[in-house]
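Missing here: one protein chain of the complex. Every other protein chain is in place.
Take a look at chain A:
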């Protein structure tokens, strides 16, 4: 999820520029003094401006003007949002909410936001979403504090050329058949490592986090129990994911990189690893790292263990602070921006995978193919992944807990800790977070 934050940060600067140049695009609709200005407070890149959605909405509703302010990274954005929630003022008409803090907002600040479950069209809204997406923004007493924008269903990306060189199959169906389970995935890794023709210096997977992050969300529980309280040691997701990821790290299957570090970025271009866990948004990250030269290198297979459960990473919501001046208009805009038709457009124009099952099942999405990723049927791959995701509870600490495990796995990979020590380190760090 931190990852999500950073992937989005990459486009933040571009967005700021776009804002400067097109910020007031629709203000010429009429200046009779009755115009309402709606503000959106967002982070990273939601892509609405670029996709032309604001302009379209303002054309449909001449009385509305839309302005957005964007913070590049979701971390600082959330810090600012928290102080505004504490002060009870200063919020925009619509606020972006990320997976990393949606459960904190739901648990502690639900009163500050419009309850979409109490809207007249609540049933219609709910039925358009994947159940887990709707669920993640729900409170214990059934309030819903945000409408889902995008989602990050996960698949496994692999380098076709490196697979071929190591004597592994390259066809997506055959590759998916290599790893029905994570154990099979690790066995394939051993096979890759043992291959005499393997490209020198290349590892099977970029980092232990490519195993841990997807696998931890395939259990019955991740980091929280049903009440949203953090559980770590008793979580089946954590236990199995730790076992798998620490094995991958200890066996030298990883390139010993920390995800989103500079070395990791450089490693893309250098072909230092053959597989990487791919939430849908990772495709644009890979594309931006490799540029045109990377076209046709990568392909996409099914995530190991998906027959048991799919896995997601990242995703956002739009919430409407109930203290705003134009709550009604803001609610209407939030519903429009997140409606299935608009989610389809966000996918086809900006590459954000829908969190609306209706949108994901529409032909424009379901039949989509990525030329860059060797004509992979991305609509189908990620649609199946999203449909296989089970509802699991989330906690306000998910991001930090995952980062703690990710750091601990790095120490296993670089050999400075054995798995048991590293696990103890992670628990100690997590105690600081949740304690």
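The working rule: a residue touches a chain if its C-beta (ideal position, glycine included) is under 8 Å from a C-beta of that chain, and two chains touch if they have at least 3 such contacts; residues count from 1.
Rule of thumb we're sticking to: contacts and distances are computed from a predicted model.
Enquirer: UniProt names the one chain left off this complex as which of "ATP synthase subunit b", "Cellobiose ABC transporter membrane protein", "Biotin-independent malonate decarboxylase subunit beta" or "hydrogenase (acceptor)"?
Expert: Hidden chain identified via UniProt as "Cellobiose ABC transporter membrane protein".
Enquirer: Just name the one of A:103, A:160 or A:259 that touches the chain not displayed here.
Expert: With A:103, A:160 or A:259 as choices, the missing chain is touched by A:259.
Enquirer: Sort through A:175, A:267 or A:283 and give me the one touching the missing partner chain.
Expert: Of the candidates A:175, A:267 or A:283, A:267 is in touch with the missing chain.
Enquirer: Residue by residue, what part of chain A touches the chain that was omitted?
Expert: For chain A, the residues touching the absent chain are 2, 6, 73, 75, 79, 82-83, 85-86, 104, 108-109, 258-264, 266-267, 270, 272, 400, 403, 407-408, 410-411, 414, 416-417, 425, 428-429, 432-433.
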